[in-house]
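Shown here is a partial selection of chains from the complex, left in place.
Labels A and B are assigned to the chains in the order they are written; within every chain, residues are numbered from 1.
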Amino acid sequence: MKEKVVLAYSGGLDTTAIIPWLKENFDYEVICCCIDCGQGEELDGLEERAKLSGASKLYIENIIDEFCDDYIVPCVQAGAVYENKYLLGTSMARPGIAKKLVEVARKEGATAICHGATGKGNDQIRFELGIKALAPDLKIIAPWRMTDIWTMQSREEEIEYCKQHGIDLPFDASHSYSRDRNLWHISHEGLELEDPAVEPNYDDLLVLGVTPEKAPDEPEYVTMTFEKGVPKSLNGKEMKVSEIITELNKLGGKHGVGIVDIVENRVVGMKSRGVYETPGGTILMEAHQQLEELVLDRATYEVKKDMGNKLAQVVYEGKWFTPLREAIQAFVESTQEYVTGEVKFKLYKGNIIKAGTTSPYSLYSESLASFTTGELYDHHDADGFINLFGLPLKVRAMKLAEANKNK
Amino acid sequence: MKEKVVLAYSGGLDTTAIIPWLKENFDYEVICCCIDCGQGEELDGLEERAKLSGASKLYIENIIDEFCDDYIVPCVQAGAVYENKYLLGTSMARPGIAKKLVEVARKEGATAICHGATGKGNDQIRFELGIKALAPDLKIIAPWRMTDIWTMQSREEEIEYCKQHGIDLPFDASHSYSRDRNLWHISHEGLELEDPAVEPNYDDLLVLGVTPEKAPDEPEYVTMTFEKGVPKSLNGKEMKVSEIITELNKLGGKHGVGIVDIVENRVVGMKSRGVYETPGGTILMEAHQQLEELVLDRATYEVKKDMGNKLAQVVYEGKWFTPLREAIQAFVESTQEYVTGEVKFKLYKGNIIKAGTTSPYSLYSESLASFTTGELYDHHDADGFINLFGLPLKVRAMKLAEANKNK
């Protein structure tokens, strides 16, 4: 009996060409596994396509809700943003995919997992670290790094290779942006983006929405509620997180929200330039933060910001299934106990403009904040506070003056 | 001979009323000192007003360039932002004012400094920590905290008090937003803002610009250059930093950029809600970061972000004249060595949209970033990298599996 390999399969040209290649070079039985994280692609006919290409089986696994609840929500709660801009859309999806691939491999008794990520990107790391952490015994095959036996250099050559192996499918040979899409975002790389001096060609580029210039002239108000840091309703209607993100994507896309143009540092050591569209995600993170402003105290807010940055690094590097990610998540969850309330904002041509926030656990006190003296605040206390708060500066100034005098 | 006190004087009702109050309650000779950080107020006639109010002297000190070069630039380079939103406009100005007050006090042989900051805010701390650090021997008088002898409770009472002391000036008794303005920003507190559930009344509120809705329908392109992290030119014209900020304020204000609505945590322990307009500053910080993306390596970028957050805390707390601020600034300056280049972006209805970045020290390499294999990058290296990068995860998974088996 042949050994089995589970292939992360998208139905596209690259992963389709891998099927005959795996059989030819390793004599594997190929199990395809297409994992739906909300990439919005046509999955109809995928089974025929996989089998026609020589796969013995195709799994289609929808992990959208798991993606939202187990990966997105913790990152939103943490405020995890990589290098000030990137909302981790691809990074958060990869470990969930790796987990599902391992599950299928176990079910099938496969001995290897194969993915189509390139040898220069972050995704190979994220897939493989996920697999190593969950199934250290499984072999990993990354064709694009096996330049000795993976000799195809272009889409034309891949199409030709497929044809030679009896796969005659209507693939498009034309070169486009390199993209990754899921429920949370779509990323774009390549073409004119490869020169950071060049403005992105947004009209060709954008998939999930429009530029601020093309957005409606009328703003649109939105309300959202959260319970313990988890989004619960949108415009008064309770929904699953995945439904909220879906709706926010429509709203954000329509109003030109969440387009980011970034030069980022990859884990493998080089800078790359990309454009991300994260319409719903941008709104969700902003809305969550809007609520946190009201309910988190200063010290927690500050340290949580560091933890969010740290989580962004960890997730970006593909280290989801690690004790450090778990510990950071435990920290963050602890802070979400009272992140419950309603936020209101309006969307207008790329802007998310706050329009009021309320929470039963708000730490804001109007009487405390205003200039009049209330019961809780004695202005004289500020004298003492400042005297002790500034004592180290004062003592230092006196001591140094004395030291300089003695010289 | 009477002891002298230096009063931080704005020409407004509050600080004018302090003049007779200081004379009455302490028998001081009052030296007024009006420090121009770009608040854009009418300074004509200030001298007459001060003297009419009983001051023996008025200093008008323009520290705009010092404010820009010594306070703003280090914070821009650090990317210092308080609680994700606040660009520290007031916080950065206070130490410069304190320094000047101390200089005047020394020149005049004064024994005390008086300021009109309230007893609930951050500014009292910033003024006083500055003074304590620079002149620990000087007495500090904060009338608004001296509720036993400062008995005026309203603008009406202050006007009445002034009249009783022979000061008949055309002050307005009406209540408005509480504001602080300088070249970098204007802050607004009070009125409807005191309820975080309420949307700001931007039409009444805004001073430096318009809302995105009211901004022009045409975007406007801007180019800027930096040398070692210092802004050098705007749209091809070399200018002083203060001139660049002035121009950027006009551009940003026109295009609805830099309006922030925030509930923030004050040092004195309560939350407050305010709106900040920082049109030029928002652009400047974004432009600087746009360039840093190209020239900073990943590790530096990450640690610098933590340092920027730390600096924001330090500056917000009024601890400018401290060894910690100096050390953080030394760190940041070291990272700016190669932050030289040109950024281009367009302004459109509240958005700052990147439109190309170049630097002689760019670490971006098109051949490295693109999918093809170049001389610098061997795809096989990724195998080894991932194997070792993921080794701890793999070993852990194997060890834990073994431990669980042994149970």
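Just so it is clear, a contact is a pair of C-beta atoms (placed from the backbone, for glycine too) under 8 Å apart; a residue touches a chain by one contact, two chains touch by 3 or more.
Because the structure is a prediction, the values reported are computed rather than measured.
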item: Assembly copy number, counted for this structure file with 2 shown; value: 4
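Operating definition for what follows: only the chains that are shown with their structure count from here on.
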item: Distance from the mean Cα position of chain B to that of chain A, given in whole angstrom; value: 31
item: Residue ranges of chain A in contact with chain B within the complex; value: 79, 83-84, 118-120, 124-125, 128-129, 132-137, 142, 144-145, 147, 178, 190, 194-199, 212-213, 219, 261-265, 267-268, 270-273, 289, 293-294, 297-298, 301-302, 305-306, 309, 313, 317, 319, 321-323, 344, 348-351, 353-358, 362-366, 368-371, 373, 377, 379-380, 382-383, 385-386, 389-390, 393-398, 401
